[in-house]
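For this depiction, one protein chain was excluded, whereas all remaining protein chains were kept in their positions.
Chains here go by letter, A and B, matching the order in which they are written, and residues are numbered from 1 within each.
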Amino acid sequence: MSETPLDYADLFETAPCGYVLADKDGRITRANATFAQWVGSAPEELQGKRFANLLPIAVRIFYESHVAPMLHIQGSVSEIALDILHTNGNKLPMLVNGTALRDDRGQVASLRFAVFTASQRRNYEQTLLHSRNEAQASVLSERAESELREQFIAVLGHDLRNPLASIASGTRMLLKEQLSERGSMILRLIDGSVVRAVGLIDNVLDFARGRLGGGITLTRDDREPLEPVLRQVIAELQTIGPNHQIEAAFSITEAIDCDRVRMGQLLSNLLGNALTHGAKDQPVRVMAEAAGGQLIIAVANGGEPIPATALERLFQPFFRGDGHSRHEGLGLGLHIASEIARAHGGTLTVASDPRETCFTFTMPLARTAQA
Amino acid sequence: MTHETSGASQNPAPIVESLNARVTGTGERAMMFAHGFGCDQNMWRYVAPAFEDRFRTVVFDYVGSGGADLDAYVIDKYATLDGYAQDVIDLARALEIKDGIFVGHSVSAMIGLIAARQAPELFSKLVLVAPSPCYIDDADYVGGFSRAQILELLDFLDSNHMGWSQAMAPMIMANPDRPELGEELAGSFCRSDPEIAKRFARTTFLSDNRGDLGAIAAQVLILQCRDDLIAPLAVGDYVHGAIPGSELVVMNATGHCPNLSAPEETIAAITAFV
Partner (left out) sequence: MADQEIKATVLVVEDETLVRLYGMDILEDAGFRVLDAGNADEAIAVLQSHDEVALLFSDIDMPGSMNGLELAHLVHDRWPNIRLLLTSGHRQPTQDQIPDDGRFMRKPWGEQALMAKIREILA
């Protein structure tokens, strides 16, 4: 096949882009027909005009202070967004590539610009920018709101605990006074209510903090024994169910590296559940044992078994069972307990049959001191 | 994301590094070249080397431009030219410059004046290339632009990320087929963080620093381009008149960056002065 020689002149004039040639000062020496048509001029009228003069003033400042220097330093520019003025005064959004050609001495001798219309692209960019700015603003305001929320919850927890501590102190002092049987019983019930309320606040605060990204934080050490902490929890929770028998069996002979407050909270949540949902006429059994490199804490109660479907979702937040039990609670206790287990590198599991329901916490005991 | 640091006094990185300063040449006296808005130290590449045989030459990038440390940008500090002047002073002191020569292009000319006024021992000669103390027209003063036009510029920069993003092209865009580019990678010139560029534009084009003109101990040379949109002849005259004893040279060069478009003429004018 013989080749038809290319008509370079035509290729230049009717290119699908604007093509502008200029001298080293940016004065247009030649503009192709496409460009001339876009700006509403005849090609001859453009000759001699400064390329920069085709730009609105604001854009000219940008051109002179940034684009022109870049051409001189780098020798080329690409994808520069410029508005170019149509002779009727309208601004045409364009994308411009430019090259600077040098002479033998290395000085810039002439400039070439390829120009593309870009109004659709510019609109698209504007929309994107706008959406992005809106998204950024909403993230900022959400963050501010959630900080406020967290502070509010912290203050609330703090403020709620103080009067509760007062009530508990008062009831305990009253219990030492000379009282009737009935009087003592009433005080013990009040105490039980306070214990439940404090447990609720602890769980809610933990949950709120966890959701806001804090997670369950631990302060671990092995400087004090764990058993007294667990025994105290049992003593406190007994007030919730004064007639419900709690059997405790402890076998912890070594120092346990853990967060004792959290351990207490874990036991409190498990024991509270057992007392609330377990059969009242069957004892609740608490077992704590350190053996074979593990710490095991287990709480078992009698009564109706937990259905298999519920077992799967037991540790999720806000899971409240199927409405059979009167005492639903917030549904946070088990979730928090499992988070505490996880934070200690351990697990919390459940087994439930008609004979008993048993929650078991297992944690590996660290052999070496923590870094 | 804005780049902000709380308080500049928290153990700043050495100023020489954070401003990406390069010191070359030998000589008793030092010559510091400062770029203007829209570019970086590379704009002096045709002019600064000509003085290396006689002077210790210093080029650097302002915070937010070129290779300077982006994290050092503090919105409040750089909201006025004083913040930039402070960097110039700090850099000069770190390099132990005394009786030096400051060559400032465009807005850097004013920055240099402010710095020299505050610390006169640093620079005994100032070269102001295409300076302007105020870009907006005012009563009898011709700055060259109306406020509306400057605001239009700022708006345009706001929506023209494309123009800057090319300058921020990542290193991987270097063409491995053209090893002769060596360390000079395409897109590594006149870099700027788009957010900081917008703020620098605000600071530059909206400030009125006419009050910083006036008598000054240092000797002053003004290089004015014949046909400069951004710093027109009227402004050059104004600056000349406001600094007693200053010298004004109107160059044949056109455009706003004679150090790039007419380097030989620029070198000659500066040489005659120093």
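In the analysis below, a contact is a pair of C-beta atoms (placed from the backbone, for glycine too) under 8 Å apart; a residue touches a chain by one contact, two chains touch by 3 or more.
In this text, all values refer to a predicted model and were calculated from it rather than measured experimentally.
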Chains still shown that are in contact with the chain withheld from the display: A
Selected from A:Thr87, A:Gln136, A:Ser169 or A:Gln316 as touching the chain missing from the view: A:Ser169
Sole residue of A:Ala235, A:Ala249 or A:Ala291 that reaches the chain not shown, by the stated touch rule: A:Ala235
Where the missing chain touches subunit A, by residue: 158, 161-162, 165-170, 172-173, 176, 198, 219, 228, 232, 235-236, 261
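Here, only the chains that are shown with their structure count from here on.
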CA centroid of subunit A to CA centroid of subunit B, Å: 42
Subunit B-touching residues of subunit A, taken from the complex the two chains share: 24-26, 52, 56-62, 64-70, 72-74, 76-83, 95, 108, 122, 125-126, 129
Residues of subunit B that touch subunit A when the two form their complex: 36-39, 42-43, 45, 106, 145, 149-150, 152-153, 155-157, 159-163, 165-167, 186-187, 189-190, 205, 228-230, 254-257, 260-261
